[in-house]
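First the structure, which I've put down as structure tokens, then a few questions once you've had a look.
The chains shown are only part of the set, and none of them has been moved.
Lettered A and B in written order, each chain numbered from 1.
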Amino acid sequence: MIGRDLLGIEDLTREEIELILDTSERMKEVGEREVKKVPGLRGRTIINLFFESSTRTRTSFEIAGKRLSADVINFSSSSSSLTKKESILDTARTLAAMDPDAVVVRHAVSGVPRRIADALECPVINAGDGAHEHPTQALLDLLTVRQKKGRIDGLSVAIVGDIAHSRVARSNIYGFSKLGAEVRVAGPPTMIPSDIESLGVKAFTKMRDAIDGVDVIMMLRIQTERLAGALFPSVREYSATFGLNDAKLAYAKADAIVMHPGPVNRGVELSPTIADGRPSVILDQVRNGVAVRMAVLYLLTGRAPE
Amino acid sequence: MIGRDLLGIEDLTREEIELILDTSERMKEVGEREVKKVPGLRGRTIINLFFESSTRTRTSFEIAGKRLSADVINFSSSSSSLTKKESILDTARTLAAMDPDAVVVRHAVSGVPRRIADALECPVINAGDGAHEHPTQALLDLLTVRQKKGRIDGLSVAIVGDIAHSRVARSNIYGFSKLGAEVRVAGPPTMIPSDIESLGVKAFTKMRDAIDGVDVIMMLRIQTERLAGALFPSVREYSATFGLNDAKLAYAKADAIVMHPGPVNRGVELSPTIADGRPSVILDQVRNGVAVRMAVLYLLTGRAPE
């Protein structure tokens, strides 16, 4: 995958996803050592170009780069100060002239990472763009499920929440489908795109139907400010209908795991007992995030393993 | 001290304080070399988790970590965006899942570092919490006095200012007392806690009485916005009564030293001639800050000396 961009899971084959997951397993070992550092990307420059504020994703990429011995440069800019597409491209081209080996891009508008990738020679990694894709999130989710369940093929996965506005949902739909899982989505009707089943998923408006007998429940973060508007009546009603509590969890398989991309609105998407309880694998997801980003940086910038 | 937290000087024994100071002396030599870097924490990840803005303390910890070859990640978040205790703990747990070897925490609310330490497995270092403690500040103050006076035992130290709201005062009261110094405090009556003498110090409301014959005068930074309120009439009156000038300094020992945690409000706590004059050891304090933080990071994360 040397020299390629990572813009979305949609663009990857099953084999490529599995290569990334296998490489992530090796990278995860590095994070468990006393000396959490390998020379794989020594002398490489990675630029984190975040037009949308993010702390956990930026931190995860920064730690990933540093554990590979790369030089990591953080460049944050609110979208507001760089409103025109032209300026964004100019910023990207300017940074590219400083000869980075990879640029990690997050932007509130779908498609910006692709536009930047078209303009730059070095690999571009999408760290989340609008409601489009967040490929490293899906990869860390796949890794977490594979570790917990031993496989992905044949599992059933329910994704619950605001499907229409979620890049996490889209990337996971592609990822789990490509690796052979059955994917179901559930949420308020206004939050389910009408053409969602064309992606090969089954859509439900009752949460109970969606999670019935599943192996994995992935709860999406809800933008509570969206609930104030037309999409859904109130946080309380959302939580009662689409929040996960012990009663609803009982419909899933007895050993079902619960995922969330974080940060959790406790008491909204998840009851606190579930967020911190046995079925939750939320912190495993975070830990795997560093490993997956190490793998992606390493595979795209193309150094031989050391 | 491997694997322990550093939440306050209150928790340390005299022997532990002396171990940190002795280690700091060795670390200080590193900062005086042409190559200011030792491999002590190579491959270790240190997260600076600052919920309260700080430039000098964050920079000091960052330089300390880097001189030990650690990877240092800065994570700043205004307390306003993370108002609920729950979110702070979630943020800390998320960062902890990225396997840091130490987390340095500053927060405007007393007790937050302890709560975070309870939730995390890795060592947590308090970089200042509300009006509670600021242990590395006290350690650098102790180191500075020990270097300038050759000892701490038997010295007399006056701490002047807003004792009630000062984490610097509290940590230093514990530190100097444990190492055998006599500690006096002075300030406007509204800024002296009524039970302060239970900590073993003598409280004064006249500055002259407090500094009479002392070896060390430690001036605290005053929050001038507090002076506008009920606590004290005006900046001018505060300065006239509790600011240090040459006339007042004459009451201390002839070789007394003057300390301040910075940044100084010149002309308020200290007259400019004293801030920049011979008795001032303010820049020595800053320099020792890097050495003390190197020592603390090194002792808590537990690598053998190299």
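By our rule, contacts are C-beta pairs under 8 Å (C-beta built on N, C-alpha and C of every residue); 3 or more make two chains touch, one makes a residue touch a chain.
On a predicted model such as this, the values are computed, not experimentally measured, just so you know.
Chemist: Assuming the 2 chains shown are copies of one sequence, what number of copies does the full assembly in this structure comprise?
Modeler: Taking the 2 displayed chains as part of the assembly, the whole thing totals 3 copies.
Here, only the chains that are shown with their structure count from here on.
Chemist: Approximately how many whole Å separate the CA-defined centres of chain A and chain B?
Modeler: Their C-alpha centroids are separated by 40 Å.
Chemist: If you look only at chain A, which of its residues touch chain B in the complex?
Modeler: Per the touch definition, chain A meets chain B at residues 31-37, 55-56, 59-60, 62-63, 66-67, 262-264, 266, 283-284, 286-287, 289-290.
Chemist: Touching chain A in the complex: which residues of chain B?
Modeler: 42-45, 47, 71, 73, 75, 77, 86-87, 90-91, 93-99, 101
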